[in-house]
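Of the protein chains in this complex, one is absent; all others appear in place.
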């Protein structure tokens, strides 16, 4: 995919955002609020997906493979950023987490049979999926703590444990989970865990509740707490091999973190636009906010921080393309620390500019803040990434 | 009221918090969630209020007057702080906003008839009240912008306008509002507005919706948007006199801001306690969080910031007692800037310490964050208070 | 000493500062710059000291004792703060570090003979002293690292080692040092060190150089690097007993840290005054800086931070008086972290307000910044104090 092609895709995407996605946001919210069943797909999403797919704006996240658009991470970056501007956009283009990461796992590590059964309908957005990793009982920021049990038993595996923040598992169309658990407690630390494909309709799976983020339930996807009691899956549902869970996780998390960062940047950009617009319109103490020094400083700092975060994240995407997950891990960690913290600051300034409207749902800002706040924890908390960056720095040769 | 008496009250209050209030928090939440009607008083609140009243832990906010406990602001400070530790506590002791401010207004500025009709049942917590000031259409941080109309008409006044963030107006027991509007656009800037008592059952009042704060509806009090269409009230419902709305507002806002700050400090203290407890229990990368340098720094900074905010706010309370609202206005403004920002930082660190649990409703932290965030806007945004502090500094003589 | 007496002392002190000290600052600088010998006492200091002593504004730092003013730390606090406003003031009133701490050590731990020999002339400002603790070779923030050797040898002790940042040792009138060294490496960690009185004219002492602070040599006191080679002192020059060096250090450091904090507050207050004055005078882009929102925010934040730091430090002084060094250690640590960091921020904003003049010696600001920066390291770096505060918080009972 050439740069030109990517630029043209971006233009197409932005045009479609303007014509179809932004106007649909209110419709989506309304359909969700007025539906009898809260955990149902608002119909407007199906319509948007059909249209986006028809335009070729579909599965753009997938790198070189038989399955996807074949964009590099760097080429995908501005597209992913643009999608981040709207809560509903990533799904419109079938580029939303956790499905993207799961599709990548299927594309890279699953058997042809599993790909046929799960990857194909995922790529068509006919079904949704979840990623069952985090556990309430342990500090999951140190993933070696993950303790859900995977036990070999005859022709298959038996799973037991409790997961939470399995985002998307509450969606009515969620049909499959990827599950991380400990298969061999006696193995070396990073070889104890395995990853398995688990159909949602397997007996023993119980969605206990959906967690809220601040006061948002994030329906119809939500964040589920899921109990696994003697859940039995066939042996061929194991991915890559026993003890190779972290290996897969590494591959999955690099682009996954990158996408989160890119969406954070898009969202921050939209918050800044909203802040600028508001600052021009709102008059207080005799002049518009946009002429008041403190507000101008907020605007300037926001522009500075967004641009810096974008340059850092695009650079990480480039390194990821050129040198792979491991070599790019410090760049990815830096972007992961920078992007959500930046977005939180920008959104917070926008809230302050909007006054009380900013904390309500009359603007998108409070929900945006809540969502971004989770990203200082999800996929590794800031302090774990900082420790990793420091270790990289300390390890540089010649010092 | 001597310091000893205040210390003894604090002990009583803390004992009651431990024995009755904290254990009731979950009950309150459950009753709220399980009620058929969301906007109803959970029965546990009535029980707690009865008990607190029986113990004399009641209306402690009211300064020297015929009506209340007669505590000075400084004596009330640690009590108010202690109440701030629990979302439900201020109401348990009949010390919750906006009723406290409204009761003060009734006590200081209302006729005996209005006091008999409204103040007495408010002091008995038989009814609730709202304060209708902020408007969606104007930047209310500059209160001279307030534009709801108060028009003299025969024997009474006719009100027209749209208010929002009229907290508590959605409560089923809310029976009266205090209303700020413009009665004379041709008067000097600070003499254009008046304040009126408006019974909720007056024809023409319509609660249009309840606004949410970061996804929380804050039922059963909530934050209402209220439309006033040709609402007619008798002339004797005017407080103090035409054009004297700001005069009342000044008196009302001083202690009101102070109470917000004190509750912020109590809440931050509780967040720090929760963080410390979590840090001791949670093990990651081979040792408890409480032994990790970065987390220790969070704890130290939180302790430093809480103590500084408390000293500043108690000092403001003392100045308010000794020198009055006007003389203490810079101290109050400083506390108003410091306390919620401090609380937000402390709560944010606590969230980070709790990981994903911190953003959910399994802890009180996300809701605490949302509530504190509104206080950087309510009763004047940070930047307006900062500008006022700067002006005070610039005006000091001899420079 | 009653509060009234302290208030009257403060008034006297401020009057004398205005009439004599501020006007002498330029004279002092000039005499220093124009002297043939840079490391000589500018004559104006002698004159100021004589006058201050005559007014009873002398040795105010000394707590209840046979020797000094008998002010509590809390009563001394505003006096010390006021002195901090001028670089030359503390010495004018014989209240400057390290002499104050050394005089306290003499008053509390030295024999009558040593007091007669050294304390008396120090109290009369006839001589100056130094405190030889920090070493270039070890991380002195962890004082158990201190490794200069104290060896018993016949009738006396023999000292060997290298010290630096022995402030004041370069002063021409410096006649005595208090020396911390390791006397017994085999003892428990906090019993290995002893403190000794060392006359400056003892053979084997060599001032190797004076260190600068951000380019400032701080003559005529300076910060000396001192080599001790087989320096022999009589056994009766040992303070308190072998292995009790840290015990003395604890007593010395509490008030010492407090005084630094108080002076930081006074200096910050003066920087804010200078900033306010400049902001009113300087016109840019058509209006004075004092009307520009960003500068107003600097002023407001400075006022807020100064007041908070003062309240915290005064509170620490009060706790120190009431409960002693050990009980007040967390309050002292908090003040020690807060005060210099606050002062640095305030001074930095003042520099920015002054533009290029602010970084030059046309204002006192750059030198003030340099001095305050050392206080984030001296008497324990920020991060060590923060760790101690966190440990205190974690150790609170009932958690």
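Residue numbering begins at 1 within each chain, and the chains themselves are lettered A, B and C in the order written.
Methods note: a residue touches a chain if its C-beta (ideal position, glycine included) is under 8 Å from a C-beta of that chain, and two chains touch if they have at least 3 such contacts.
Computed from a predicted structure; not experimentally measured.
Colleague: I'd like to know which visible chains would be in contact with the absent chain if the whole complex were considered.
Modeller: Contacts of the omitted chain with visible chains: A, B, C.
Colleague: Which of C:10, C:127, C:211 or C:227 sits in contact with the chain that's absent?
Modeller: Considering all chains, including the one not shown, the answer is C:211.
Colleague: Of the residues A:120, A:209 or A:280, I need the one that contacts the missing chain.
Modeller: A:280
Colleague: Give me the chain B residues in contact with the hidden chain, please.
Modeller: Touch with the absent chain occurs at residues 292-297.
Colleague: Touching residues of chain C against the unshown chain: what are they?
Modeller: 134, 136, 139-142, 145, 164-165, 211-217, 223, 282-285, 289, 292, 294-295, 351-352, 355-362, 366-367, 369-370, 373-374, 376-378, 381-383, 386
Colleague: Tell me which stretches of chain A touch the chain missing from the display.
Modeller: 272-273, 276-277, 279-280, 290, 293, 296-297, 299-301, 303-304, 307-309, 311-312, 315, 330, 334, 337-338, 383, 385-387, 389-394, 396, 399
In this text, only the chains that are shown with their structure count from here on.
Colleague: Looking at the contacts, which chains touch chain B and chain C alike?
Modeller: A
Colleague: By CA centroids, point me to the most central chain in this structure.
Modeller: Central by C-alpha mean position: chain B.
Colleague: Chain A to chain C: how many Å between their CA centres?
Modeller: Distance between chain centres, rounded to whole Å: 53 Å.
Colleague: Two or more other chains in contact with one residue: find those residues in chain B.
Modeller: Residue numbers touching two or more other chains: 383, 386.
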